[in-house]
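Presenting subunit A:
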Amino acid sequence: MAEMVIKNGVVYDPKNGVDGERNEICIKDGKIVNNVGAGAKVVDAEGCLVLPGGVDGHTHCAGKINTARVMSPHDMRYSPIPGLSGPEPRTKLLRPQVGYNTPNTHAIGYRYSKLGYTTIAEAAITPMMARHMHEEFESIPILDKLALVLLGSNWQVMQYIQDGDSEMLKSYMAWALLASRGYGVKVVNPGGGSNWTWGKNVSGLDDKVIDFDVTPADILIGLAEANEALNLPHSIHVHCNNLGIPGNITTTLATMKLLEKVKASQDRQVMHLTHMQFHSYTGTSWADFASGSDQIADYINSHDHLTFDMGQMIFGPAMTMTADGPTEYRNARMFDAKWSNYDQELEDAGGIVPLAYSSQHFAHATMWSIGLELALLVKDPWKVMFTTDNPNGGAFVNYPEAQMLLMSDKKRQEVIAGFPDMTMDRISLPNIDRELDWGEMTVMTRSMPAKMLGLDVKGHLGAGADADVAIYDVKPDKVDVSVEHEAVKKALSFAKYTIKGGEVVVRDGDITALPKGKVYWVNAYENGIVQAEKDRLITDLEERFKKYYSMQFSNYMVEDAYVSRPVEMRPEVA
Partner candidate 1 sequence: MPVIKDVVCTFCGCLCDDLEVNVEDNKIIKVGKACKLGRAKTMGMFLHERIEKPMIRKNGKDSELEECSYDEAITKAAEILVAAKRPMSYGWCSTSCEAIEKAVVLAEETGSLFDSTANVCHGPSALATQEKGAPSCSLGTAKNYADLIIFWGCNPVHAHPRHQTRYSTMAKGAFTPNGKKDKKMVVVDPRNTDTAKKADLLLQLTPGTDYVLIEALRAIVNGHEDVLPDEIAGLPKAKVMELADMCKASKFGIIYFGMGITQTRGRYKSGDNVSSLLSDLNQTNKFVMIGMRGHYNVTGFGQVAAWETGFPMAIDFSRGSAYYNPGETGTNDVLMRKEVDAFITGAADPGAHFPQESVKHLYTIPAIQVDGYANPTTEFSDVVIPAAIAGVECDGTAYRMDGQPIRMKKLIETTFKTDEEILTEIIAKVRELKGAEGGA
Partner candidate 2 sequence: MTHKPFIDIRIVTYNIKSTVKGVRMIETILISARTIDQGATLEEKTSQAYFDAAAYCELNEGNLEALGVSVDQNVKVATAHGMVVLPAKIDARLPDDIVFIPMGPWANAIVDPDTCGCGMPGFKGVPATVEATTDPVLSMKELMATYME
């Protein structure tokens, strides 16, 4: 492959200590290298902002989203952000595009790329449904992908925890990642998914799961310890119990405290807490509901075993989709909204409900504030991942909007000025004047997600990294983001260049090439589990398939045909 060099850029590469310097970025064979020959193609960044390609460590982009698409033809025609939403006809290069919260696969690839994002992590897929997710992955162009596999209400997991059989738990976890060609372990409302099949839920960490002698706390500890025993690149990725309920901060804090006793197998968190905004509520009802971001931030500022992402809300229509089945039913009843549900045999629950968030509703205004408060009150950006829990809190095409909110106090105050009075004594945001700089923003949108996931080749521009680079028409040394946030937002929405694996895929906001992305997955089974334990697991699984599953064991595992560009990662065996 041809060589390339990016010149005259203002580079932010926090992992490598580069903070707005005019470094050259050299690219060869899809990788960042230290230098290239004289014949290398020159990309002149003209003093613009140069960042590693964006990494979205938590998005709902394949699998469940397809049911959401079927539910929402209205979304397909909705276009609040011209160029990044709504119907667009095919071109000589591009397939037709539709949608805002639930765009078609092609639009997902094009639009993330336009934002300068190059890697995305599907946040919730059951092993049994992984084949479907990979079919959509194959159809999403350009981006590299990975998947987090739902294990928090899985019968095998709960059975082995109940039996105290940590070896089987470890074997199953490794096998489930292999079977689904998955990357990491996701835990959603632990135990609650299983109870939801009976129409019930759990109310906290110490409830008993109906059909197994385990509690959500047992599940979290069991999975976290197995995760570390397998030395997986990512920690467990947790959606706490009691999402969206006033007073849920108690559960969230208890969950964080619970994991203090687990030791990380490597230099990263032992738990990533996702969409924290939805889990940081004080109060006893919607009447006295308020932000608990200060308590959450205090805890995180004084502990180093966890990371979190914002789950920032965007005003306007959203599409909620989660394995948290009971939450979706509650949403549907509360807003008289349409409701889809899916209970996946032995593995997890799931629901989908379209919602709309209004700046004129005090509860929504408060939730919007909480996401920003969390990111601003936590001092170390390496603990914070930027997300909207796409499209639960809002569609990913709004990332530049939310990034500007973090970088401009002025912009925040303008929005807050329009909030109903009932919001004001529930939030602390008006008193927070911190504005993120480009280095901090780069951490939260690139470097931190890559580190949190254990993806060494992403999120930075050092030699050996994948040559995923975003160049934006922003001159960091000339622009005052705090004031000129509208212009900067536009620049972040349509990258000047997006380079993916050394290839220019976006030029001046338009897609120029459609390379096929890779799929990262973790094989901790092959070398990580001894043969005797493999045999013991398979014998047990065969029995369970015969009795409880609706498909044959031999037809269950995702076949190689579904992952055309795999990158298999094998953790070192401890």
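Throughout what follows, a residue touches a chain if its C-beta (ideal position, glycine included) is under 8 Å from a C-beta of that chain, and two chains touch if they have at least 3 such contacts; residues count from 1.
As a selection rule, all candidates are chains of the complex that A comes from, given by their letters.
Model, not experiment: these values are computed from the prediction.
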My understanding is that every option belongs to the complex but just one is in contact with subunit A. Which one, out of 1 or 2? 1
Would you mind writing out the residues of subunit A in touch with candidate 1 in their complex? 62, 66-67, 69-73, 76, 87-92, 95-99, 102-107, 128-129, 131-132, 135-136, 139, 196-199, 211, 329, 332-333, 337-346, 352-353, 547-552, 554-555, 559, 561
